[in-house]
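Let me begin by handing over the structure; questions about it come next.
Only one protein chain is missing; all other protein chains are in place.
Chain lettering (A, B and C) follows the sequence in which the chains are written, and residue indices restart at 1 in each chain.
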Amino acid sequence: MGIGTYLALASVLFGVGAAGFLARRNMLIQLMSIELMLNSVNVLLLAFNRVNPSNHDGQVFAFFVIAVAAAEAALGLAILIAYYRVTKTLNTDDATLLKY
Amino acid sequence: MTTHYLTWLLAIPAASALVVLLVPRSWDVAIKRFSIGAMLVELIVSLRLVLADYSDAGYRFVEHVAWVESFGISYKVGVDGISLWLVVLTTLLSPIALYASWGSIKTGIKGYALSFLLLELGMLGAFVALDLFLFYVFWELMLVPMYLIIGIWGGKDRVYAAVKFFLYTMVGSLLMLVAILYVVASYEKLAGHYTFDLQELSSLVLPASQQYLLFGAFALAFAIKVPMFPFHTWLPDAHVQAPTGGSVILAAVLLKLGIYGFIRFAMPLFPVASQTIGPVLAGLGVVGIIYGAYAAWVQRDLKKLVAYSSVSHMGFILLGLFAMNRNGISGAILQMINHGISTGALFLLVGVIYDRRHSRKLDDFGGLAKVMPWYTLFFVVITLSSIGLPGTNGFVGEFMILAGSFLSRTAIGFGSSWFIMTLLATTGVIFAAVYMLHAVLRIFWGKIVHPENESLTDLNRREVASLLPLIVMVFWIGLYPKFFLDKMNPSVDAFVTDFTVRYYEGRRTGEPRLVDFEELEQRIEAAGGLAMAEPTHEDAQ
Amino acid sequence: MHVEAPQQILLLLIILFPLGGAIINGLLGRYMAKGLVTLVGVGSVALSFALAVVSFVELYGLRHESETATLVYHFYEWFSLKLPSGNVVAVNVRFVMDSLSGVMTLIVTGVGGLIHLYSIGYMGDDEGYPRFMSFLNLFMASMLILVLGSSMPVMFVGWEGVGLCSYLLIGFWFENRDYAAAGRKAFVVNRIGDFGVLIGMFILVGVAGSFEFADINSAAMAGEFRPDFPVWLLGVAPSLATVACVFLFLGCTGKSAQIPLYIWLPDAMAGPTPVSALIHAATMVTAGVYLCCRLSPLFITSDVAMSIIAVTGTLTALLAASIAVVQREMKKILAYSTVSQLGFMFAAVGVGAFAAGFFHVFTHAFFKACLFLGAGSVMHAVHAHGDADIFKLGGLRKALPITRLTFLASCLAIAGFPLTSGFFSKDEILLGAAAQIFRPDDMLMTSVGWFTLIGLTLAAVMTAFYMFRLYFLTFTGEYRSADQSGDHPYDAHPHESPPAMTIPLVVLAVGALTVGFLGLPHVVPIIGTHLSDYSWWGHWMEASVAGQPVPEQMYIVNLASGLAFGAMAIGISAAWVLYRNKSTDALAEKMPARLYQLAFDKWRVDELYAATIVNPIKNVAVVAGRADMTFVDAVMTKLPSFNVREAGRILARLQNGVVHVYGAVVVVGVVAVLAWFWTPHSRIEAAFEGTRVELTTPQGLGYEYRWDANSDGEFETQWKGTPGTTFEYGHDDMRGIAVFLKNTHSGIEHRIDVTDEWMPLPIESVVPAEFLSPRDTGFEVRIDGEFLLFRKAHARTKLSGMKEIRLPMGKSGRLGPARVSSRPLVEATLEVRNAFGNTRRATKEIALPFGFEAPTHASLTRPAHEVVR
Partner (left out) sequence: MTGPSVTLFVVTATFAMIGALITISARRPLRGAMGLLVNIVSLAGMFLTLNAHLLAALQLLVYAGAIVVLFVFVIMLLGSAAEVAPADGRFASRTLGIASTIIVFLAVSSSVAYFDAPWEAVPDGFGTVEGLGMAIYRQALVPFEVISITLLVAIIGAITVARSPTE
């Protein structure tokens, strides 16, 4: 078993996250999909770091990704609540204020 | 502090602007006095520059401090005979324009003074910068205060005019930025380090095909600023809407930056392209002379008439510039000063009646000579200067330009295209008389037909004070231009020689390369002058 | 160079006095007492006249020592020009008094002084009196600069200065907008002339290398203006002198009111009468003649220009005289008379009788000034404003005895009554014209001579006629406004003018009768006595004015004076018969009504100009003004902004606000990026260093490279991470020969496919055909082994000795404006591999800028033409 397996798994996980983000209309689920994608990237980073273990660059990066993910989740959920307060729904099809 | 005059020149308006910014809005009188005072100090500093010796070419008062070293950006400033008088023109006109503005600007004094100080900073910076990046910074810096001056203190359609002015100028200057970066990158490829220093970049010789594109990008920026036909349509709008002070500065100094850019940057960097495209631009200048005169003739708004006359006058300057000889270029520089003085004064004079009558329509006047004799005298004198009557400044400039274009070296004696262009341009002398005297006739002569004109008051002290220096300059330059020409001629001569050498070098090469022009020019001089240096294309290898 | 005489400060003072007077009166006159204004205004001119006399006497004295003596004052250097030759021409403010300008200075200051004096009486009550004095003084200063200036630009200062003063003085009563418009017309028409002067000036300086009149004249005498004008003009090749003179003459027609630019002068009578007398009769309008005389050595070199001047002058004399014959108003008649007399002067110039022409300037100044001032005196007497209708006057000889006598004297002079000044000057002009007729072997000048002589004689008849028509209708018969009826009756009780006005009249009238004796003819007609020693004028002028020799054959002299006398006699008799003691226009009854009306309407020339020139230009201007704000602005501003707005509108549709769509676009982008990175990308670049070729390709992330530099299927390098390699090609690697044509100017390069058959070399593909001369075209080319062969198509190879040229591989040579190079071709191959493991090959054909040593063991295995692509 080589690094390729990890890469493949990470790709698939990323794809699943992307598909979820694109296909679902529930803002909560979409946020979760984003978490999935971030996680899959972490797998990649760690796998590459494992192949070249003389430094910790990959892990440091993954560490930051986790921190950013936390910040993102906090902000995202806050926005979600604010959004819900305005529209009384979590359906992103109704979120078209960004229109021209 | 022996030679840091240029830094002072830039520091004073910057510092004054900061002071004005911090002062409370309500201190109107203090702000007025302080800003004018700062500009007068500025004028005195700039007069110190005149005292230097300009009997040989090269920059004076050069200061060179690294700014962003990794990209070779530096604070490098200096003046030579070409920029000297433009600097003085700026420092002379700025206080006059600001002072004259106090007649009509009653609101937002603080912002107005601030804009003017920043404007002066931008203009002076652009005239003295010897670093392309620095130049670009100042070039863009000028835009903002002018935009504000037109957009806030302007007339009815001020926002339209301001945006038009801004966008037009911006489009050109962005292309110029691209061209600057290209030049710098080409230099880096050959020399191994970045630099924006004009003198270092001057050693770069680019192949003709690249020069055309780069010159085009520079020329567009400058031609819009000049403004050259057909890029002039922002000018009437901007002038008509701008407040008096804004119009004065716009016409007197801002337009000159376009021509200055040609002389300082576009022509030395891209000699082959300027030599080839130059006649076309000169031709467009001639079109502008006649077209501007025609358009001026039929205007009913006095300010618009003066604005179109600017188009016509700037056409002369373009013609002289691309004649590529000393007469033409010296004449063009002198004519820049002249146009700054006479058109600046004309805008001041238009402002005078606008302040009184709140109209600029020719139809609303007539017979003013009866009630405003001094105003009439001033207006007629400036009119005569504008149409180039001998003895006033306009004549010397126009004469040198026409002589330059007639005796253009490009054409070796009388070339047919230059001959015809000179003929056509000279008809501009006729049309200038037509449209200016038309305006004079409509405003001053005849009987007073509008009763409200009967009670108009003549010039007040402030207006006389702001006009008098310009009248003095009109006759000074008209009667003794040698004082001004002597300072610029060595630089212009060197420019022409340098340009010719660059042209032949540029034509010789197919690949970008670096040439030590200083050494080359010395070699040519040793070999007996330019005639010897003229290459006979490439020798067969 | 000129002999540097001691500085004559007087010359400067002559100019500075009136200038100072103008400045003082102009700025402060409004606040000064009238007496002080008068003192400054008249006093300055009087001083100037006194200094002029002193200078002239000094000059007169110097003439005994040297024929070409001049007085010079070098003031300062104005500016300088640099000629293409590298010479710097200084434009000096420098004043010269020689015989020509000396006389002119005396006329200007003398006649001008009298007219100033006259103005005290005539304009004293006008509220703009200080302004008037100021303008008059300014005019004097300008005119003196014009006369005394030693070079073209300085003269031009005065030239335009007098135009300005003319503008200001015509529109002096500016509250009448028509007057102001007349002033503007004068200025603009004069500017058209100035255009010609400017261009002429440039030609002069371009050829003679100096602006100084003296240098230009010596250059002209040295024949420097004889070569053809280098610019192709309308299919003819005039000489430099012709073109320069025609342009200068255009300026003269403007200033001196000749066809086609005379139209401003009649309108200029809107100004106060002293102005008409001073500017529009005595001094300014003669500036054109003065310029021609100044540059007479130049003018005389061009027969064509001289003919144009003579014909124009004659036609003007005739046209203006024919208009003057039927006019009703005093000043208008005098104005057309002035135009006509100026025509005489130019006709004289055109036939080479410069001295005679200038003599007419001299005499004309006296009698025409006197006539105008007399007319002013009449108008003053009857309180006519603007102009006076002679059919409403009459019988004024009793009321205005002094005016009448002086007027009569001047009428006699202008009509050419024997022994008056006009007799002598007109006679000299006709003599000059007659001389041309008898110039041997010159068709052009002979016919011009005939035309001039006949035309001028006719004009002289009309002159005598209309002058005496004016005199008789004004001064004889009964005073027709006495009964106070009619539309605008004049004052019922005219009275003689004050002494300030009559003294100048008397002085001028005496001058009009006597100054002619200064120019006694060389030969007295009929008697045949030679008077050369007494002809002061001709002798005096010789020093500064060139000209055709004055004929001395009796038949010519007799012909000329006979014609002059006859013309005078016929004209005066006709007027006597038709108008003496009459009150109606007998001519109007005798002439066909329509012809009379047409002449009365000045042949409708103004209307013709309006219809053919002014209005079309005005319409173009209107169109330009409109088009600028509509069409040009639309194209340059509205169109781009419309494009941006519409493009924005379309792109804005993509912003539908649905998050999923945005996400999907991101995915598409990611996929596109992935697809790009899927396979490696590369291109080969070659740089040459000596005979080594550096092959490079842009470095890609995670790429590995291996090279097969000569494309023989074997890779020279192993897989490695750095992209470049160097290789030295050999003769065996060659794949053929490529031929390149290059425009050395622009750097444009084309590859040409050549075979071993002769084919034309398409130089036009790199150099535009307009830039090719016949000798640069028509080459043929083919490949011969490793060489390129060139030859001229249709070559007269044997005659010209031009052989086929062999160009070895790797070399280049010039063919006209193009460079042709022959280069060996090689092919390089590169294989690239990326992180995904995908590989790709790139090959590139490289044209080497150098040739190969032919291998000693073998030549090319295949014929060259097969490998050429």
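Here, a contact is a pair of C-beta atoms (placed from the backbone, for glycine too) under 8 Å apart; a residue touches a chain by one contact, two chains touch by 3 or more.
Owing to the predicted nature of the structure, the values given are computational and were not obtained by experimental measurement.
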Item to complete: Can you pull out the displayed chains that the omitted chain is in contact with?
Response: A, C
Item to complete: Please give every residue of subunit C in contact with the chain that is not shown.
Response: 664, 667, 671, 674, 836
Practice prompt. Over the whole complex, note the residues of subunit A touching the chain we left out.
Written response: 1-20, 22-29, 31-33, 35-36, 39, 42-43, 46-47, 49-57, 59-60, 62-64, 66-75, 77-82, 84-85, 88-91, 93
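Basically, only the chains that are shown with their structure count from here on.
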Fill in: Rounded Å distance between subunit A and subunit B, as computed from the means of their C-alpha atoms
57
Discussion item. Quick check: how many Å separate the C-alpha centres of subunit B and subunit C?
Written reply: 28
Worksheet, complete the sentence: Among all residues of subunit B, those touching at least two other chains are none
Worksheet item: Tell me, which parts of subunit C touch subunit B in their complex?
Response: 26, 30, 76-84, 153, 156-157, 159-161, 164, 167, 171, 174-177, 180-181, 184, 187-188, 191-192, 194-195, 198-199, 202-203, 205-206, 229-232, 618, 620-622, 624-626, 628-629, 632-633, 635-637, 641, 742, 744-748, 811-814, 817, 819
Worksheet item: Which part of subunit A faces subunit C closely enough to touch in the complex?
Response: 18, 21-23, 25, 30, 92-93, 95-100
Discussion item. Touching residues of subunit C toward subunit A in the complex: what are they?
Written reply: 652-653, 655-660, 663-664, 667
